[in-house]
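One structure, pasted below without further comment.
One chain of protein is taken out of this complex; the other chains stay put.
Every chain is named by a letter (A and B) in the order it is written, and numbering of its residues begins at 1.
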Amino acid sequence: MDASWMYMYMPIAGVEIFWPGLVLIGYSVGVIGGFFGMGGAWMVTPGLNILGFPMAFAIGTDIAHIAGKSMVSTMRHSKFGNVDYKLGVVMLVGTMVGIECGAQIIMYLERLGTVGSVVRWVYVVFLALIAAMVFYDYHKATQKKKKGIVDGDKGTEGVTWYKTFHKINIPPMIHFKAAGFTCSVWLPIMVSYVTGVLAGFLGIGGGLLRMPALVYLIGCPTHIAVGTDLFEVMISGLYGAFTYTLKGRIELIAVFVMLTGAAIGAQIGTVATKYAKGYGIRVAFGCAVLACMVSIILKQFKYGTSAAVVILGAITIICIYIMAIMFKGAANELREKKLAEQASLTI
Amino acid sequence: MKSLVWRISSFLLMAYLLIPTGAWAAGGPASMLVVVADTRRVSLAVEKYFSNLYNTNILLFAVWAVVLTAAWGCILGVVMDFIMARTGLDLKSRKIVEH
Partner (left out) sequence: MKIISGKISVIGAALILAVFCSFSVAMAAEVSQGKCVNYDKEKKVITIEEYNTNFSKSAPYGEPTGVVAAYNVATAMIGIPPEPGDILRFAYDVNGTERVAIRVMNVSKQDLRKK
């Protein structure tokens, strides 16, 4: 059978890409990201690499699609929410320098010819950490349930490192009005630099790291951290897209295909959160992360086809699971709404 | 014990911060990779325009890429808002799940 129509030529990267895989990755990153509330970009770079994109192209394309996606969510909520713009702008310095550094490391590794394996191994460690975090979280939640402790507000009590950090007295000191604290300007710059390097290196938004850093290390109130992070992701994504394009490592067609898929998927994902109950889905998420990790290792050892099957299979299953939650829940809600309307009519 | 952990973690942090600078300073023993988009293999006019732009004026290409990505993101956001408002689902009272 001639399957050549399933492959699309990418003129810049110069590779033939299995385009249904591209659509699937874009769509599921939307569904999974929308559902779990964290980017989901961690599976795009490995996914694109496994589909056949050279590593540098996978990172550049991923970072550009993050920029687009953050535009989508900004438009959807018509605003960033609560942003401390002063903090945001200060952090931009660190984020942009960090992204540039991350991108420079990638270009350097590319010249050495080791970019593929280095990034893949870093990803394996990174994903292992995420999986550990997810399973630990699940474990803690089930233990609490057993003991009958009701989960209160997930407060920032307990970890108060930021109090120590606020004491660091390197001028200039700066006061952030909306966030309501004063600290050395170097603290947010350093934090954003660290997340920026990682974002530029792995092609992720960095929210996964920046959010906890904002809350625990800088001492930002959670609602302001959410808004400021979104602001940061958008700008850093746009800058990342720009610098990676300037370095010639982006595939525009892939960006658009994935962005479209992600925008549609994200709606399904976010609606599904409304109907999801229990912690079981967390386990599914952890498994998806592990599957992604396994597929990267397979790719590293040149089992390209099995790697593609593992990652595409895993994300398909978890997507179907989330979609089932969403459609079931939505159908229920609409039915109840109808019944309520009929009841009010008969009265 | 605590001071040891502190020392190790601060060392790791320093190493992490210095690696990029090192990579930058190292410049390049190996030469840069240059990519030429193969415009002979694309037939679509838009694709041809952009791959040609990639070869001849990468700065303009980068500006286009950022502007188009941002614009397409905005358009998708508005369209999705429009569609989701018409499903009849109550999307306002949902609890925001933060991670």
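Keep this in mind: a contact is a pair of C-beta atoms (placed from the backbone, for glycine too) under 8 Å apart; a residue touches a chain by one contact, two chains touch by 3 or more.
As the structure is a prediction and not an experimental result, all values here were calculated from the model.
Undergrad: Tell me which of A:54, A:188 or A:261 is the one touching the absent chain.
TA: Touches the omitted chain: A:54.
Undergrad: By the contact definition given up top, give the residues of subunit B that touch the hidden chain.
TA: With respect to the unshown chain, the touching residues of subunit B are 30-41, 49, 52-53, 55-57, 59-60, 63-64, 67, 70.
FYI, only the chains that are shown with their structure count from here on.
Undergrad: Between subunit A and subunit B, what is the separation of their C-alpha centroids in Å?
TA: Whole-Å distance between the two chain centres: 12.
Undergrad: Residue numbers of subunit A touching subunit B in their complex, please.
TA: Contact set of subunit A toward subunit B: 9, 11-14, 36-38, 64-65, 67-76, 101-102, 104-105, 107-113, 154, 193-194, 197, 211, 222, 226, 238, 241-242, 245-246, 248-250, 252-253, 255-256, 259-260, 263-264, 266-267, 271, 273-274, 330, 333-334, 337.
Undergrad: Mind listing the subunit B positions that touch subunit A in their complex?
TA: Within the complex, subunit B contacts subunit A at residues 13, 16-17, 19-21, 23-24, 26, 28-35, 37-39, 41-42, 47, 50-51, 54, 58-59, 61-63, 65-66, 68-70, 72-74, 76-81, 83-84, 87-91, 94, 97-99.
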